[in-house]
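Removed: one protein chain of the complex. Kept in place: all other protein chains.
Labels run A and B following the written order; every chain starts at residue 1.
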Amino acid sequence: MADDRARAVELESKAKPWPAIPIDTQEEVYAGVPDSAKDYNLYLESAVHWKDAHKKPEALDRLRVLDCSHTTMIGHWCSSLLAELGAEVIQVEPPGGDPLRKLVPLGRKHYYFYDKERGEPVGPHFLHEMRNKLSTTLDLETEEGREILKKLAVHADVLIENYPPGQFDAWGIGYRQLSEINPRLIYTWVGQRGQWGPLKDKPGMTEIAAEASCGFIHGTGIPREQGGRPVKSAMWMADHVGGTRAAIGTLAAALYRDRVSGRGQFVEATGAEAVIRILDYDWAWYGMDGSIRPRYGNWDLAINIYAVNPCKDGLIMVGGGHDRLWYRIWKTVGKDRSELEDDILDDKKLRMVTDRLPHEAQVKTYTNLTEWQKGKSRAQAEKALQDEQVASGGVTYIDEVAEFPHYKYRGHVREIDDNLYGKVLHAGSAFKAEKTPGRVKWLGRPVGYDNEDVYRRLLGFNRDDLKRLSSEGVI
Amino acid sequence: MPRARTGGKKAATENSDFEEWCQQEFNPAAAFSKPEALKGYRVLSCTQYILGPSCAAYLGELGAEVIKIEQPRTGEPMRHTTPWNEPLLYPLSRWVPERGTGLGFFGANYNEYFVGLDFHRPEAKELMLKLAAKADVVVENYRPGTFDRWGIGYRQLKEVNPRLVYAWLGGFGGWGHGRGRASYDILGQAQGGAFGITGWQEEFGGFPSKHTIWLADYWGGMMQAVNILAALYWRDTVSGEGTFLEYSQVDGVTRQLEWSLPVYGRYGVVRQRWGGWDTELCVNGIIGCGKSSYPDSDNPQEQEEGYITITAYQDEDFIRLCDAIGRQDLAKRYPELDSRVLADSQREIYAALEEWAKDKTKEEVASVLDKNDILNQPVWNAKEVAEQPHWRERGSIGWLDDPTFGDVLAQGPGYKLSETPPRVRSAFKPVGTDNEFIYAKLAGLSNEEIEQLQEEEVI
Partner (left out) sequence: MPGEDNKGLILHCECGVKNYLDPYAFFNFSGKTRCASCGQVYSIELQGGFMTKGPDKADGEPDRLPGYAETADFEPISGPGKTAPSPKPRADILGRPKPITQSIRGRPVSGRPLTKEDLVGSKPRMIMEG
């Protein structure tokens, strides 16, 4: 560990400071724009700027959430969103911490982050999703641990868990039992495929089972016909989508409780079903004539032009699904390569928007377009297309995302000076709002950092209790 | 990585009625005998494409009364997109029965009322103000400032209705350098950073790849729905006040980048793509199986060789996996996650798995893995998914008797609430279907006025 830490220090000393290029000021962003043309933008900016977030109330600060999920990200993602919006989220981890804390990309332990008080390592993925949360530990495999959870549940509005189906119920701390203790409790179970039904979750199942079982992987990647194979999301995407779905369900239940019924309910959300919900037209198409949606790489089955293709320094997206944009794109191409423009515009087969959808038409379209852009960088192609008001943009890599002037200015990417972890680059809350914006107050905590606060404040434990529970491994 | 403390590998429900109880509690067939969480909320959806529409549709699933406002006669652009230009649902509207709506529109406009309103016409403003006075939420995704210029933006609508939650969605947001930029889903994926890290590595002939769902749109709509529900919660339990919410699609995509930003910021390392494998767990990835499961099918999707995902990152699971494929040497050399997850180890391990699977179908691979208690999931195509009894029983995919279009296979809401379940009652409707009902109910228009406005294509 000492070696890893030394290596981390060395890497850190060599890394470029962020931002490498200073964040633009408002004057720079709107330089030369007449008042009338920026009035609305400045109004919006004043209404929702992230720097003012801390002057404003929090939408959910009356909700207390116990997040008992661990080893997958779906529950953490759900509670992250609630925490950004102000809920008091208490992370209930097994003693020793959520196994996710140990994960680093490609086993590179020199990517750990260390807190200032204990010097305890934590993986960057886990840290990024522990925003605004309190860290407590509790061993739910012990009788006493479960009794403590029951006491905590009295004080909670929401409980999130992702244990194998029925585990909490068998332990006497499931929805059926906790709702007796606290009828106002909203109990949200999250998983990959469900806690009931023939494909219900198996212990240890990860997000990839959701991506594969919902049809997403089959449909993603370069088609076999072009030498490709299916691929998953780089991210634990189904956890993110499922966790967002869980947050919607949880908030809808909270709204119903506090407006109408006064009672909580049982919410269930899974990664696979959340993605099934948003897999476009796959099911409707199959139901109409048995079609099985193929992968179509970085092109689109239903829109042309609407694709990413290679250029000189990477890949670039060009979009123009209707006639006006179609002609503007070929006009742009024609400025450099008139024969390519002619090859498209003289072709009667491509006159109608819908005629451009069959595969052969798409091959012709994108071969011509790529022939034009292959000698251009992403920035050059984007500039040429934007001169004709065509939406386009390069596929950006992480260093470029981090330095994108627009993102830095708007706080999509920002640095927090966290009181435990120091300066950490992260994605800010995407919840921009006039009255109750989302925000990041701190990034994360070491294992059990808030045990004393939570157990004293909510359960009245004294130092003897805490000492005993800790030495017996219950917390 | 220590084993997750889950009470062991045996499912706890074997001797319990928990599963049956869940089936009853969440029974999708009983949804309509239960109340709706958002009953009494009215949402105006002034949206097109997917990002904005889906956001409003999610509220519609929960029982809000959602009114979709579209360009009269032709409707919004997404109605005119469909895969390979083949499947369409007719009529587009009662005025244009010979044309249909493409399936690109499907799924983003559940449970809504459909009215026409041409915002470019002077009469539109008055009508919009009348509707907004009675709405709880406006969802809108025109270019920033367009509605403001038309006199129906947040600044004007909050004057007629201070309780209004006004939710704007778009590509880059309405302020900052990119305020004028248009965006689409894949542009959001590309510029937000998710595209560059997804896809097979170069050594596999791969390229950066888009998520082949309109992910930044459909999921972005969900994010804004979360923000809307929080704003309504605050309005109805605390303040009584409306608000303005802004969602930028690229902002959302960047939010999903996990460890990428912290590691770049602290250590200067730029995350690269890692194909069908996992950067943090091994084994937790996709392998190719050499044989097709349906060699006699004439469908190219079924002729394709199979793929399967395998999860065996726990030490004891990995040992059993190595035993199953006859490569105990790998278990000896990579006994811990720390050593398995290194880049070169992953290359070697996945190559060995593919070598073992090259003469098998994905089902044959699954059967061996199941016998050895190793988590796996065949990569299912749309037909295999659609035919799974699991999704049907849970109401995640099912036949919908759509009031307009008949027998359509549709995705369900995808999550469950025991007391106030979300539900689907219609996929969508033709343009302007509910002109008479909505304009009479909310704008007090007479039959004659409605007919005239329809004639003039204002509504």
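As a working rule, contacts are C-beta pairs under 8 Å (C-beta built on N, C-alpha and C of every residue); 3 or more make two chains touch, one makes a residue touch a chain.
These numbers were taken from a predicted model, which means no experiment stands behind them.
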Identified contact with the non-displayed chain, of A:Trp196, A:Tyr286 or A:Trp330: A:Tyr286
Omitted-chain contact residue, chosen from B:Gly40, B:Pro162, B:Gly240 or B:Pro403: B:Pro403
Touch criterion as defined above, residue of A:His155, A:Arg224 or A:Lys441 at the omitted chain: A:Arg224
Of A:Tyr30, A:Trp77 or A:Tyr296, the residue in touch with the unshown chain: A:Tyr296
Touch list for chain B against the chain that is not drawn: 83-91, 93-94, 97-100, 207, 298-301, 399, 403-409, 429-430, 432-433
On chain A, residues whose C-beta touches the chain left out of the figure: 222-228, 285-298, 309-310, 312, 343, 346-349, 354, 357-360, 363-364, 366-368, 370-371, 374-375
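Everything that follows uses one rule, which is that only the chains that are shown with their structure count from here on.
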Separation of chain A from chain B, taking each centre as the mean of its C-alpha atoms, in whole Å: 13
